[in-house]
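Certain chains of the assembly are absent from this excerpt, and the rest are unmoved.
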Amino acid sequence: MPTIKTLIDLLEIQSVSSDESNIMEFLLNTINKRKHSWKVSPEIHHGPELHDCLLLKFGNPRTAVFAHIDTIGFMARYENQLVPVGSPELVEGTVLVGNDKYGPIRCKLMIRDDQPFHDFGRGIERGTLLSYEQHVQIDEKFIHAAYLDNRLGIFNALKLCEFLEDGWVVFSTYEEHGGGSMPYLLRYIQEKHPVSQALISDITWVTDGILHEEGVAISIRDKFIPRKKYLDKIIGLAERSGVPFQLEVEGHGASDGREVQFSPYAIDWCFIGAPEDNVHTPHEKVALSDLEAMTEMYKYLMAHL
Amino acid sequence: MPTIKTLIDLLEIQSVSSDESNIMEFLLNTINKRKHSWKVSPEIHHGPELHDCLLLKFGNPRTAVFAHIDTIGFMARYENQLVPVGSPELVEGTVLVGNDKYGPIRCKLMIRDDQPFHDFGRGIERGTLLSYEQHVQIDEKFIHAAYLDNRLGIFNALKLCEFLEDGWVVFSTYEEHGGGSMPYLLRYIQEKHPVSQALISDITWVTDGILHEEGVAISIRDKFIPRKKYLDKIIGLAERSGVPFQLEVEGHGASDGREVQFSPYAIDWCFIGAPEDNVHTPHEKVALSDLEAMTEMYKYLMAHL
């Protein structure tokens, strides 16, 4: 069973988009150790033809759950310039860490003319990926850390695995940087054992309509809009579930759901996840009660969808 | 035969992108009633694996005609905020209508700091879709209404059905909001009975080069550019057809043709449609003679392409 220890281990692994092989290996090991204690032991799909992605097939899937395993970060350019990977917040003084062939790196993010730089004492090898330095803090009500987006989405997917009877659980890459793994993951699923429904296990934003401790957010739309028929079905089930939830309506932002929407398969999708504050900073903050509601909601929906 | 009554019925149905099931049912009923009077009675393809889309297969198709059945609109967010669906013009005072679980809604669009709001006397349920209130006016030369884009494209496709011997006629969803049905529609067509040519039955813009009452517009480009070989073939046929037409060259805008361009199939595409004024407002305006030219052009091209 994934414990808080698993979550902290997950939070410590660097996996900036394009470099997700370490976290994939960690997940593979974790799953292999635990799968025998799960209600249903899944088929595990991975390998070079799936790059650094990982799929679990439980029973006879009707629905697939997607959790992305990459994070935002920075890449070293020329001189001491940095280029963002995904959309990190550019906050002067943020501590970044990484490794190049000369050894470990710990430096600060500097901003000049709105462009990001580092202050490391030596040059950093071109193309080196840097992440936020991690500080996990858990109190009675909240978890604070970098990369809750989407370590909590992964954690939620692993919790679901304990109880899941039928469904795909899919760990995708590159979500923070435009995507690119979803198209082959969806083709793989539709060729092996097709589904018509998807849930996106990811973390959303605290806004003027979505608050901490009000339950998991079911997203009616972000930049893209799921089909009304599917939303009605999900919201109907959510009401019957007794699990606290909030309905989100946003005009921008996107998730792995975007690539389900534009895939050559008629698969309905919906984003369901706990909200966080301080998005894409080292200080992301999520209410433990919302994370628990997320887990309960996935358990209920995957049984009833 | 689709009459002006059919067109008015079509114009009254709400179908904001993501909520196209009602208009699909209307089209299905209309087609089932009329198909026996058509020159060729088509195969009708629809069902859950095609979501809210509908395809008609006549004879041995060489070309597919696509008409989108969704419209722009608004979605209720938090407080009295609205979020656009597609790209509606934001005109203060525009009347919007819809329904939520508390009953029917009729309200005005308000603009504050360039953001859209509503003035309804009570809160509107999150995620509720709102459309322009409809007022259809037809005089000797013009039709004025909301959503001529793309009710006229649908009407044109239904007129074509009366005479069509070989071809797919396809009713797509989500066009106004980034698309997403075309990829699975194209895969479906290419797996059932492939084609190498497409026409996009949609409505374009009156501009400094495209005028009312000058004929149907054949679009040489919008943001995207069809293949020159196919354009040359179409323009050559158009010249022989005797039907009045205008050549359009735009630098922006897009249609279902965009998704044909980026599909994994080498299918040529071209947008052909009557021009309208007051695009994406409740007062769209199209010349009846241009609509007639559109219908005649599709009839000719589908026989000769």
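By letter and in written order, the chains are A and B; residue numbering begins at 1 in each of them.
Please note the rule applied: a residue touches a chain if its C-beta (ideal position, glycine included) is under 8 Å from a C-beta of that chain, and two chains touch if they have at least 3 such contacts.
Since this is a predicted model, take the numbers as computed values, not measurements.
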item: Overall copies of the shared sequence [whole complex; 2 in view]; value: 3
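Rule of thumb we're sticking to: only the chains that are shown with their structure count from here on.
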item: Euclidean distance of C-alpha centroids - chain A vs chain B, Å; value: 36
item: Contact set on chain B toward chain A in their complex; value: 17-19, 21, 48-52, 75-79, 83-85, 126-127, 129, 174, 177-181, 183-184, 186-187, 263-264
item: For the chain A and chain B complex, residues of the former touching the latter; value: 196, 207-209, 220-221, 223-229, 231, 247, 249-251, 261-266, 268
